[in-house]
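For this view, one protein chain was removed and the others were kept in their places.
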Amino acid sequence: MTTNAPTGAIAPNVEQPAPGAPNNWRRFFSFSTDHKVIGIQYIVTAFLFFLIGGLFAMIMRGELITPDADLVDRTVYNALFTMHGTVMLFMWTFPVLNGLANYLVPLMIGARDMAFPRLNAIAFWMVPVFGIILMSSFLVPGGPAQAGWWSYPPVSLQNPGGNLVNGQFLWLVAVALSGVSSIMGAVNIVTTIIKMRAPGMGFFRMPAFVWTVLSAQMIQLFGLPALTAGAVMLLFDLTTGTSFFDPIKGGSPVLYQHFFWFYSHPAVYVIILPVFGIFSEVFPVYARKPLFGYKVVAVSSLIITGLSAIVWVHHMFASGTPGWMRMLFMFSTMLISVPTGIKVFAWVATVWGGKLRLTTPMLFALGGLVMFVFSGITGIMLAAVPFDIHVNNTYFVVGHFHYVIYGATVMGVYAAIYHWFPKMTGRMYYEGLGKLHFALTFIGANLNFFPMHPLGLQGMPRRVASYDPEFAFWNVIASLGGFLLGMSTLPFILNMVSSWVQGKPAPDNPWRAIGLEWLVSSPPPTENFEELPNVIAEPYGYGKDEPLVSNASAMIGTELAPTPSP
Amino acid sequence: MESSVESQTMNSQVVDGAAIAHTAHEHDEAANSMFGFIVFLLSESVIFLSFFVGYTVYKTNAVNWLPDGVSGLEVREPLINTLVLVSSSFVIYVAERFLHKDNLWGFRAFWLLTMAMGSFFLYGQAVEWRSLEFGFTSGVFGGTFYLLTGFHGLHVLTGVLLQTLMLGRSFIPGNYDNGEFGVAATSLFWHFVDVIWIILFVLIYVWQ
Partner (left out) sequence: MKTRTFLTLAIAAIVLAAISWWIGQMSYSWMPPEASIEAKLVDDLFSLLVAVASFIFLGVTGTLLYSAVFSRAAKYDTSDGPPIEGNVAVEVVWTVIPFVIVMGIAFYSYQIYDQMDVHGPMEHRHAAVPTDAAAPQVPTERPAEVEEIEVLAWQWAWEFRYPNANVSSTELHVPSDRRIRLALKADSVIHGFYVPAFRLKQDIIPRTDAQLEFTPILEGTYRLRDSQYSGTYFAAMQADVVVQSPEDYDQWLTLAASQPPATAYNQAVYEYERAAKKPISAGWKSVPPAPAPMVNYAADPQPVSPQAAIPTPEDKQS
């Protein structure tokens, strides 16, 4: 391993690549400690789970295209939406964003790897493990968990099959392991960002993406333990007969709800913050302008982290929450729009008057931003208690969060994958396929998720396998949009696979972007930097014509520079 | 890989003077590990915090808090246990001081004493558990009592195991050439477990 690294960097096209070299595909199937390998491992694994979660959604939309519960049994439908939500959140969004953070953060801050490479690899390899545990619940008697991704007791404690190892049990084990993995990842990323920055890389020289990752991972650190506490207690209730959350035996189901949302609300910012970071990286590159108000945008991430901890009860407005608490959390929730607005307006100002190039990443970022603003505003509506009481647990909420979670998050992740694809693989993707992918995704997502809003306003509850015929019209449109959205993944997969195999070789910096990661080769050598960069400027110096580092040539290491052998 | 990073670092010292200070810093792995460990402990403390909040909510809202036939918890033995555990925090500190002064045998002696005190605590807790007339499933009170003391006990056990590991490692020649991260982290963990116990003791035994 030791000597291979520089070899790979020096001669990328050697016939037989050594195991750790950037051009050996086998390393992706190994216990590699290279953050770039792990990053890609995360992204690809997560995407596979995205397809599985999406497949569940396709069956659900198939069921919902007619008012009756006719396609699948009610228990199957209930299991499907439970697994859909769980897979999408714990096995797609968190891992894929961790993958991007893993790949990009060390490169962006000028580090050779993460602070704890081995811990990093362990955290990753837990993902397939708990993924398989969760999927195996389809095989146990009684089937998978059917209590929704919240697993609210007492429903989650009912266990009709009476087996000790049931779907809910496996669900809890998988979620707990996912939590452990996320904590390990968070400790690693936070330490890396605080301790491993290159010379000159002060906090206010870090790219905005790094700021958002730091803010997001801090949420994992303070939030996940609360979920873990709740999950452990639920597990005891389920298996050993304790009565923490069983109201019949004197327990408090509402306490579980507090534990759950104390984490799961902030978790949505774990998801969206890195996407904000992606927007902040993508817009300047393709608008050829510096990120407007960089410092404020950076700090607003931390403000969001802080606020995210004090709004969770907005998910419980109808849960027997007393009036004073409803009002308190309405006000705190409203505040979130201020730091978020700062970011949105900053992006608009960045794009304004720029020299736009509507490449695939830019299109995804713009489309994602538009859908984010829509979802954010419906979020503010939901925060208004009297209105939320009407639409709580209806499709209006489902519409709100799919706009943000698909429209903003998945589209943002697509933007990131296209944008950094040349860097990660050393190949260019096909622009035409990319644009087709964007068009299908944008149209599909809006057709799929917009109709959910009128449905919710009219009073259609969520989590129903059957519904009154008056709701059929919008549901048919939503289902058709959903199927289109499912199809939209095909050009993406085609593009990624074929480009990686036979795409045009990518130059180091195909987008003329500013950032440490664009100064090294594509794909970067194992050790990232020959010599650690010495950063002398703020990021996003578009139009300013100033160097980012003082030692560019030493940093990338020319072929002539002899690599010392150990 | 380690050595390669090392050698490149050497190389960069030649090329760029400015990098020296920082690369040395970058390679202060013990410092990184300690930082990471502290971050982890902060996160871990939120689990305990959640349990404490849960306990408080249950207790203040319960109609019948104690299970039938249970009049309260005996405080005397747990108090002795508490004193032992709290004192062990000072003992482990003394052990660390010895290590700083390179007095290995002094370190081992006090380290072993800490372990003994930790084990005594675990033993005391086991005795107490055995004598109680309510179980894990005796209502919310029984549940929270065993959950809190059990989860904490698990941490004490982990601490003692870590200490055993560190004790064994102290016999490896040159073990402390690269710093004393293992010992420092174990000791920090021990203080953490201690502080948690004090809160727990006040919540469960004092506030009845």
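Order of writing sets the chain letters: A and B. Residues in each chain are counted from 1.
Definition applied: a contact is a pair of C-beta atoms (placed from the backbone, for glycine too) under 8 Å apart; a residue touches a chain by one contact, two chains touch by 3 or more.
Computed from a predicted model, the values in this text were never measured in an experiment.
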Contact partner of the left-out chain, one of A:101, A:235, A:272 or A:366: A:366
Which residue of A:155, A:194, A:480 or A:494 touches the chain not shown here: A:155
Residue among A:44, A:334, A:428 or A:443 that touches the chain left out of view: A:334
Contact with the hidden chain (one of A:61, A:265, A:289 or A:402): A:289
Missing-partner contacts on chain A, residue numbers: 67-70, 72-76, 78-79, 141-143, 146-148, 152, 154-155, 158, 160-161, 247-248, 253-254, 287-296, 318-320, 322-324, 326-328, 330-331, 334-335, 337-338, 341-342, 344-346, 348-349, 351-358, 366, 369-370, 373-374, 377-378, 380-381, 383-387, 389-390, 392-394, 454, 457-459, 461-470, 512, 540-544
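Quick note on the criterion: only the chains that are shown with their structure count from here on.
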Distance between the centres, which are taken as Cα means, of chain B and chain A, whole angstrom: 33
Complex contact set, residues of chain A against chain B: 1-3, 5-6, 33, 111-112, 115-117, 183, 186-188, 190-191, 194-196, 198-200, 221-226, 228-230, 232-233, 236, 240-244, 249-252, 255, 259, 262, 527, 530-532, 534, 550-551, 554, 563-566
Parts of chain B lying in touch with chain A, wherever the complex brings them together: 1, 3-8, 10-12, 15-16, 18-19, 21-23, 26, 31-33, 35-36, 39-40, 42-47, 49-51, 54, 57-58, 61-64, 136-137, 139-140, 142-144, 147
